[in-house]
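Handing you this structure, nothing more for now.
Complex shown without one protein chain; remaining protein chains in place.
Our next item is subunit A:
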Amino acid sequence: MNDHFLGFGLGLRTQHFNDVLETRPDVDWFEIISENFMVAGGKPKYYLHAIREHYPMVMHGVSMSIGSTEPLDKEYLQRLKLLANEVQPQWLSDHLCWTGLEGVNSHDLLPMPYTEEAIEHIAGRIMQVQETLGRQLLLENVSSYISYTESAMSEWEFYSEVVERADCLMLLDINNIYVSSRNHNFDAQTYLNSINPDRVRQFHLAGHSDYGTHVIDTHDHDICDPVWELYRQALHRFGAVSTMIERDDNIPPLNQLVEELQIARDIAAGILPRQQSGKPVAALEAR
């Protein structure tokens, strides 16, 4: 049993603020995009605190730029820490990527070359971040459309080595594994099988856009069958891992996402032993 199993969650989106408060949907937890709440006040903060009173939360960042060769942004880390103090999340995550250089932000999750140089660089920075934040960080695998000719290993070898060396945790994005497997022609199952289950704390599920020759991680569609299939395989390998659906564009009504989340619950219920697929451990223990 995974002691950190929160159950099944959704990304908290502005469009759903009111519905979440008024209808209290059957969602075990919410993930917030940290940067969206690094504002002084107003509606975003009001809803954040109001919803936090009723749901556990995790914080997911998009701009730590852990792989960048520019110095870590200490001011950003302090603001992240302040937000974490406010939200008291179960954990904090960001991406195994870089987002900008020399003060300019691409606002994209740019992939790293899979080299020893990059491992050493990122692992050192993760350790600095963990020391600043006073907690372990979860790092998520990103979707990618390029690979560098100088890469000396597979993405999963790179990811695993970074995480082991930095002693951090993994947010495994099942959709991103699928997207990258299509774009780089690798076997997604091989990816899953190479990941150390002890490091995996959270799953992301999402939809994408399939252009035949390549797949783009758009988060604007329902989750497709091959991703659900990969989720099944992930559950077989990793057991009960906190799972959430990320929808960032073409956002449907809340109840539609809750229905999609039920698919994840049903799949998990068919694979995991009964005590692992239902309510989170904390909720069971509280009864």
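The definition used in the following text is that contacts are C-beta pairs under 8 Å (C-beta built on N, C-alpha and C of every residue); 3 or more make two chains touch, one makes a residue touch a chain; residues count from 1.
Operating definition for what follows: contacts and distances are computed from a predicted model.
Of the names listed as "Carbon-monoxide dehydrogenase small subunit", "Sulfite reductase (NADPH) hemoprotein beta-component", "Spermidine/putrescine ABC transporter permease" or "Putative DNA-binding domain-containing protein", the one that matches the UniProt record for the absent chain is "Putative DNA-binding domain-containing protein".
Only one residue in the set A:Gly42, A:Gly134 or A:Pro273 touches the chain that does not appear here, and it is A:Gly42. For the options A:Asn105, A:Ser194 or A:Gln256, the residue in contact with the chain missing from this view is A:Asn105. Even with one chain removed from view, subunit A keeps its contact list with that chain: residues 35-36, 38-46, 63, 68-69, 71, 73, 76, 98, 100-108, 110, 112-113, 115, 117-118, 121, 145-151, 183, 185, 213-214, 216.
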